[in-house]
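A single structure is presented below for examination.
Here the complex is missing a single protein chain, while all its other protein chains stay put.
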Amino acid sequence: MNAPEKIETFRHIGTRPVRPDGVDKVTGKALYGTDFKAPGMLWGAILRSPHPHARILSIDTRAAEKLAGVKAVATGKDLPTLESLVMHVGEGASDIVDISHNCLAFDKVLYEGHPVAAVAAITPELAREAAALISVEYEVLPHVLGLEEALADDAPLIREPAKGGTGETPSNVAMDVTMGRGEVEAALSGAAVVVEGRYTMEPVHQGYIEPHACVASWNGDGQAQIWCSSQGHFMVRSLTASVLAIPQSDIRVTPLEIGGGFGGKTTVYLEPVAMILSRKSGRPVRLGMSREDVFRATGPAPGAIIDVRLGADADGTLVAAEVTFKYHSGAFAANDAGAGVSSAIGHYRIANTRVSGIEVLCNRPAAKAYRAPGAPQVNFAVESAMDELAIRLGMDPLELRMKNAARPGDLQTSGLPWGEIGWMQCLEAAKAHPHWSAPLGPNQGRGIAGGYWGNYGGPSTVNLSVAEDGTFTVATGSPDIGGSRASMAIMAAEVLEVPYEQVRCVVADTSSIGLSFVTGGSRTTFATGMATVEAAREVKRLLCERAARTWQVPAQHVEWRDGHAVCTSGERQGSKMSAAQVAGSSLHSGGPVTATSALSAQGWLPGFGFHICDVEVDQETGHVSIVRYTAVQDVGRAIHADYVEGQIQGGVAQGIGWALNETYIYNKDGKLENPGFLDYRMPVASDMPMIDTVMVEVPNPVHPYGVKGVGEVPIVPPLAAVANAVRAATGKRMRSLPMSPDKVHAALHGEG
Amino acid sequence: MSASPLRIVIMPPFDKEFFGAERLSLDAGNLFELIEKLDAQGPGFAKIARARVHLAVDGVLETDWTRPLADVREVIVLPRVGGG
Amino acid sequence: MNRIHVNSTINGDVTEFLCDPGASLLDVLRDTLHLTGSKEGCGSGDCGACTVELDGEMVCSCLVLAAEAEGRTVATIEGVAEGSVLHPVQQKFLEHAALQCGFCTPGFIVAAKSLLDRNPNPTETEVRYWLAGNLCRCTGYDKIVRAVMDAAAELRQERTAA
């Protein structure tokens, strides 16, 4: 063997090749959920509740059924009665009874926009017309939207009290999680400095640009096909089958390209309804949402009320932290409180902690995961309090964080020790970054914040097959939202030591590949990547074995080098066969070469990020402009550097939107006032600066290439980073989001 | 089988919800068997375990419940939190 | 329902279609002509995913009645590349990874091309304001703006060379 001449360890890892699905996407050829049409397809429409809370007394569908061209009408009564079953499809647990009742209301509507009935007709116009002809008699019930209002003794109950009774007083509390250790009160009373504050925000939406849509075709023999975009077509299969009480293998879900999800496409809203309409009509049925439907009826992230108390010694050592929060659960039980508890204060070493959160049912759409679900809200409170603590202590806020930062082996809030986390390295990189010491202009302020997200692993299946010409196809069960086909191809090409273009990656349907959890939890590059590497290693082994048998040498004499099987000893030493040569003769050496890896990936590690934000505040108008932003993140190891940076930049932009302008606005009648992109104000290009990213690489020792999930972390710190920057620019602490111009103006000029 | 019984630490809400205790001592060959035994003490626990429970073996999350527990000292039962 | 017969030139091809008088140009492009590259993200002109050029000016096709297209020319994302040869804006979007989910991408590319057809040397601020009618939720716009600036540079070079 020659002396190692290469400095870089990797052939492909960390490079930036063009994604395999790129040309389709820049030319408009790619088929998304909203683009698919089936021959003979009918168009569906959904009638939604105008009331935030009402009992359904009767539904008269006769006029709709009589309309020429209408082929099916469905209501909640068409869905089977189910027994409670909590299912986990990779993104928090949900009870299928709730999912069913959210698809079509059963006896009560629980939020404005709750689906009540659906129709299928030969044109979209007819379907809408027919839906409008359905007459629903409601008994309007008192509604409740606010967290404290929903917790009041006389609040309307969203969930009917359980039959038989549990002995507990019925309430709107859907989930209650507490973790911690030590003696919080004693430590706080002994602390040199204590800061406390209440932080609040209304729900925000994931804001994916593609509205939900699907086509379902359910035949009389029970077999069905669904074409849709989602964060997990296996999730669509299992939830749809469970809601309809049919076998999973009777449904084949074909994933279409997905136009953004951010956690919001990890459940089913339309698919079971489209299935019912298809079964009734005998034809494929398309259902889609309008943008208004998306805002009114799909999962926002919960709003929150968060109380924080932090105590520190005079030298800045944190001695106690107490975080108590309430999250909107919406109409059904949501999950964010659990992650909220574990994402609040675990990034600091604190001996005495108590973190406690509840989910509160109310007459809003059921909260759904949104990028690091439950974490940005508590982080906003804790990192704002840290800023205040630094001011009170007269300490540099970055030094305060460095002094208290958790290291590997320190305990998380759950009591488990942290593994190989790169939090300290992020803080050091930020301190060394020119942004940290750059001068500021007039009316400008700099804020910082750090945060983390636990990430996830879980089940993924990958099939790697070799074509007769020695090219490779990776088939995964993981929808590609942000370039994961490129990442899989990179990892497979790395293992196989072949050019990137020699490996192509596709997302296979539920009948063509094994179970894979949703693309969520920042798990795909980690878990599906692990399966890809395992499958590639097995294919490499098979190719070497075929070569060994061809050469009639022991298998251990053949190694894979530089994309070739090479005989390393014996008579045939130095013989080489390319992948094409082995694969070309594979039909005469035992058959096609292919390998499947199905695994439940373990050993995932959390990601940590640290952000620096400069704002400029117009003191007269209260407008906040983001003038510079730097995001530092431990990414484990970047597989496709561009898409890692892209994840960070996208998360930051969403966080900035959350911080500055995005918010749900309900009126007193419980109706959403801003169900569109005009008044639900997501950042536009002119609102944003370039976002500098610094990728810190502290590899995950468990992953073959060191991957840590990267997608969710970057939305965690921006809320506090912006608020802390506004504080620095104006002297005002903004504890209520969004920091819209009117609120900043009021803070500066003392109104309201 | 481990030489001495396993220390089982039950985190909220499962302590109150099922067991009325924060610590238990049990013998189990693997995590499936452990859940069976926990179900005997807290009926209904097995049914919710897959959706709501994470198990940590000597401080590290373990999703493979066939993992043998010989030489293991402690299993923590903690709530499974959502991903994103 | 009185359907209207419309003649227009779409991506250079003389195209006839029948439409409901209330149908949007986007409805006809997507559902009648099967040109699904233009996307509907909002239906109210707030996201730009349906951006096309009408008589050379970029518009939201969801805010144009299909009947208005009579005698006019329409250019959609499907006509931006010349055969298999990508337009520099398309090529730079790929090279800069200026897309993640890709749903907003067709609208951005039509809008960016429209900018560069008029202004070969835009500043970053001009690019950002020109593209303010196109929402992207994935990228934070950073790589999109870089791709457009780089495409502008390449187009300038092509013009100098020509």
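Just so it is clear, A, B and C label the chains in written order, and each chain counts residues from 1 on its own.
Going forward, a residue touches a chain if its C-beta (ideal position, glycine included) is under 8 Å from a C-beta of that chain, and two chains touch if they have at least 3 such contacts.
The rule we apply is simple: contacts and distances are computed from a predicted model.
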Which one, "Electron transport complex subunit RsxA", "Carbon-monoxide dehydrogenase medium subunit", "Carbohydrate ABC transporter permease" or "NADH-quinone oxidoreductase subunit K", is the UniProt name for the chain you do not see?
"Carbon-monoxide dehydrogenase medium subunit"
Touch partners, limited to displayed chains, of the chain removed from view:
A, C
For chain C, enumerate the residues touching the unshown chain of the complex.
1-2, 4, 20-24, 43-46, 48, 51, 54, 57-60, 62-65, 67-68, 70, 111, 114, 129-130, 132-134
Touching the hidden chain in the full complex, which residues of chain A are there? Just list them.
125, 128-129, 132, 292, 620-623, 660-661, 665, 673-674, 677-679, 681, 683-684, 686-687, 740-742, 745-746, 749, 751-752
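As a convention for this text, only the chains that are shown with their structure count from here on.
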Using the contact definition from the top, classify how the chains connect: line, ring, star, complete or other.
line
Chain of greatest Cα-centre distance to chain B:
C
Centre-to-centre distance between chain B and chain A (centres being mean Cα positions), rounded to whole Å:
28
Compute the distance, rounded to whole Å, between the mean C-alpha positions of chain B and chain C.
56
So which stretches of chain B touch two or more other chains?
none
Quick check: in the complex, which residue numbers of chain B touch chain A?
9, 11-13, 48, 50-52, 56, 59-64, 76, 78-84
Report the residues of chain A in contact with chain C in the complex, numbered from low to high.
16, 18-19, 21-23, 25-32, 34-35, 37, 124-125, 206-211, 257-262, 290-291, 481-483, 640, 642-643, 645-647, 649-654, 676-678, 682-686, 688, 690-691
Contact footprint of chain A on chain C as seen in their complex:
20, 30-31, 34-44, 46-47, 49, 76-78, 80-81, 86, 90, 93-97, 99-106, 109, 124-125, 127-129, 131-146
